[in-house]
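Sharing a structure here in structure tokens format.
Note that one protein chain is taken out, while the other chains of the complex remain in position.
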Amino acid sequence: MPEPKQPEKLIDDKGLRIDGRRLDELRPIKLEVGLLDKADGSAYIEQGKNKILVAVYGPREAHPKHIAMPERAVIRCRYHMAPFSVDERKNPAPSRREMELSKVIRESLEPVVLTDLYPRTTIDLFIEVLQSDGGSRCAGITAASLALADAGIPMKEMVAACAVGKIEGKLALDLSDAEDKYGEADIPVALVPNAGLVTLLQMDGHLTLSEFEQGFTMALEACKTLHAMQREVLKKKYATMKEAAEEREEAEVVA
Amino acid sequence: MSATPQLPPVAKLEQKTVVDLVSKGKRIDERGPESYRPIQIQVGLIEKANGSAQVHLGKSKVLAGIKVQTGTPFPDTPDERVLTVNAELVPLASPSFEAGPPSEAAIEISRVVDRGIRESKAIDMKSLVLQKGKTVQVVYVDIYVLDHDGNLIDAASMAALAALVNSKVAKMEVKGDEVINKGGHHQLPLNNYPVAVTFAKVDRTIIVDPSLEEEQVMNARLTVTIDKNGDICAMQKGGLYGFTPDEVRKAVHMAVGKAAENRARIMAAAKG
Partner (left out) sequence: MVLVAEPKQVVAPGEVLAEGDHLLGDNAYRIGTKIFSACVGILEVDGNRVFVVPLKGGYFPRVGDLVAGRIVDIGLSGWLVDIRAPYEAMLPASETPGPRGPRRRDLSTSYEVGDMVLAEVLAFDRTRDPLLTVKGPGLGKVASGRVVEISAAKIPRLIGRKGSMISMLKKETDCQITVGQNGVVMVWGKSPESERVAVEAIYMVEREAHTRGLTDRIREMISRSRVVEQVAGTQTA
């Protein structure tokens, strides 16, 4: 693969971005649930070129015992990027960035998991970024919520996350890696929709208060869209099981 | 792997007292919800560093030291200085800090302070590039937390900024193929002065500059870093719960004024 160069323009004369999207458009998203055999719960997301796999193990016994908490489950989260996931090979050892992201991702999901039901256990979340193209922490959170639900872990609701950024002076939804690198700002946001709580919020770059306000609102709306997608994927998965069995039943009756 | 932190060693009764007071608009140290603890800033204490500053924020104490040395640039930015920000939660600062590699808390402080400085373009990254692609000046911002009584991010951010303002850099010259020390110093050129302002949500009240006791009962925290023009250059939410969108907006607005107040304090201390 040739090394990518800095694009000449991030927005063309028609107002379209390098990948042909409008400013307020999400990248194409594919969500899958329950694809791993051994994990208690799992999910996979493709968002643009991001490919992220999430597995959940738990609630399970805490090892080592001293990390357990007497009144609730401990949530452990590991965000990790595969060495081949980025343009320049990434050293597999955990970087400071991965440690920070592991923390903020865990904190984005803590509020929804009903951890009181499983004292002295751990709920382990493993987020593996197989290919990264900007916004991987948000995509990771969206998939992690699905994986937790797939594991049957009781939770108040799912968390959806999306980032908004500023490129060439304009606010744009769901930045790709090039747009984040050469753009002026990036705001990743995670929202718990029923409770109306923002559980992930970071920003880097330069924004006036009014730009932030606009971008923030845009991100919150996108989170709601993603949330509806999450719900649909989950319901469809279990409905399909039902339908497949019913189809077989009908075929047998006819035969 | 990031794990839910153990509960702070505080009795529930004490926690309840803090929460009750905050909900009535008072705090355990009698501040109002929008007040910072007393801030003291001293600069130039470490002569061997290019610049240094110590900040006392209430009982929290943070020391920042700046070292500027020549080094090689990153391959993808051959004509820029290098900036490295590193915060250490040394064990003497708190019974809960252990010796060893940086914890996620230390890394978070480092990266949030780094973002503030980098994204506000506080240091002119292109100036004093000595030999493009070969030799640049590397600015090391090392933050040492000496006493932990809450809100280490703001204390670290103020200490780092004050230390940068205090920094003097050797005059370097390129002669042919060599880089030599010309003799004499000049102030590290700065273009912006970012200041972090941290809020905590205790039950449903937003307070600024949480003390350790308040951090132990808080719902969540939000740091907003504001530059000299009143624009936002970094934000970071932390903690086990969350903020409503309106609470976020309220905090962002409050941050502008608070950052300006603290910036004035830093400039007065660093230049005086």
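Each chain carries a letter (A and B) given by its place in the written order, and its residues are counted from 1.
The rule is simple: a contact is a pair of C-beta atoms (placed from the backbone, for glycine too) under 8 Å apart; a residue touches a chain by one contact, two chains touch by 3 or more.
These numbers were taken from a predicted model, which means no experiment stands behind them.
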item	value
Visible chains in contact with the missing one	A
Full-complex contact with the absent chain, from A:92, A:152 or A:169	A:152
Touching residue (missing chain; options A:47, A:85, A:102 or A:121)	A:121
Residues of subunit A (touch criterion as defined above) contacting the omitted chain	40-41, 58-61, 70-71, 112, 114, 117-121, 149-158, 193-195, 230-231, 234-235, 238-239, 241-242, 245-246, 248-249, 252
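Everything below uses one rule, namely that only the chains that are shown with their structure count from here on.
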item	value
Centre-of-Cα separation between subunit B and subunit A, whole angstrom	29
Subunit B - residues contacting subunit A, complex	1-4, 6-7, 102, 104, 107-108, 110-111, 115, 118-120, 220, 222, 227, 230-245, 248-249, 252-253, 256
Touching residues (chain side subunit A, partner subunit B) in the complex	67, 69, 72, 74-78, 96-97, 99-100, 102-107, 110-111, 115, 122, 124, 185, 187, 192, 195-209, 212-213, 216-217, 220
